[in-house]
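One protein chain is absent from this view; the other protein chains keep their places.
Coming up: subunit A.
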Amino acid sequence: MVKEEKEIANRPDNTAFTQQRLPAWQPMLSAGIVIPGFVLIGLAFIGIGVALFVTSRSITVLEIDYTGVEKDSPCYKCSDADVKNCVCNLVFSIDSLFEGPVFFYYGLSNYFQNYRKYAASKDDDQLSGDLDAFTAPSDSCSPYDYNSNDKPIVPCGAIANSMFNDTFKLYRVVNGAKKLVPLDGKGIAWWTDYNVKYRNPSVTPLKNAFNNTVKPIFWPKPAYQLDASDPANNGFINQDFLVWMRRAALPDFRKLYRRITEGDYAKGLPAGNYSLTIAYNYPVLSFDGTKKVVFSNVSWMGGKNEFLGIAYLVVGSLCVLMSIVMLIVYAKFKFPEED
């Protein structure tokens, strides 16, 4: 019969998918799951919080500001913008053994490495060793792509140009005599930065790759002469350069300068008096920035950050409190069964 076939042809599919009868779980927030869940999460958080807090407490940090704003600061004489090649001396003492390995950071504040135009101001092709980009830097580097004589700047851009150039020497004062503390600058940047992201052009000697280019305006020496003592630490894979190029997320940041792990200081910095000689080159006072040095040791959770421990403790306690509140609400206003 024609009409039967016509009906069957028009009939919609009767599968679970098309008729919206798919097998499903229909969870509902029931007291049996929510309240014990909150208690468990609360207790777990309190446990983690205690571990984090205790670990953070065990990390030692020593911060010394050396911007030189106050008149009685040792670096006050260097803070004047007209003074060049100034050297200042910070004296400090440590009461008890500063457990090693000790990491030596420099810190800057009010410094917006995350400013959008600053962050975009580099040429990734140049930095991965592409010689074509040496002759024609990308215009994202502008105005630090060509100098006033129209010669290409290598490495171009504001990030490279603003590289931190204070240097530090740490001495331990023993019986009036200064003993140099060896600082280790190897492997302070990420492995992937050193081995993959930044590559020197494959020209030997490296100096030849930089023919017909100029160094960034604020740099004292060109890229191929960044480290006279270690030939593997020159060009774009210089560790200090890599650490600087890894721009910070927030305006107050620290960057790793050196490690103190060798010789007598393998166990850490013993108690005593120390003297830090700083070659003060980097100007920060024009934008109200500050500079500091930080000595710190690390643990499984990284550097000293009390926030995580405290946050976990607070949230854990709130969870337990909420579970008690919910229990009271549930007991008093039990879900009415009748509709």
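Here is the rule we go by: a residue touches a chain if its C-beta (ideal position, glycine included) is under 8 Å from a C-beta of that chain, and two chains touch if they have at least 3 such contacts; residues count from 1.
Criterion: contacts and distances are computed from a predicted model.
Participant: Have a look at "Sec1 family domain-containing protein 1", "Phospholipid-transporting ATPase ID", "WD repeat-containing protein 46" or "Translation initiation factor eIF2B subunit delta" and point out the UniProt protein name belonging to the hidden chain.
Facilitator: Going by UniProt, the chain not displayed is called "Phospholipid-transporting ATPase ID".
Participant: Out of A:Ile48, A:Leu62, A:Cys86 or A:Leu285, which is the one that touches the chain we can't see?
Facilitator: Counting the whole complex, the residue in contact with the absent chain is A:Ile48.
Participant: Can you say which of A:Lys77, A:Lys178 or A:Lys197 touches the chain missing from this structure?
Facilitator: A:Lys197
Participant: Tell me where the left-out chain touches subunit A, residue by residue.
Facilitator: Here the touching residues of subunit A are 3-4, 7, 20-29, 31, 34, 38, 41, 45, 48, 52, 101, 103, 107, 112-117, 119, 123-125, 128, 130, 138, 188-193, 196-197, 243, 246-256, 259, 296, 298-305, 307-308, 311-312, 315, 319, 322, 325-326, 329-330, 333-337, 339.
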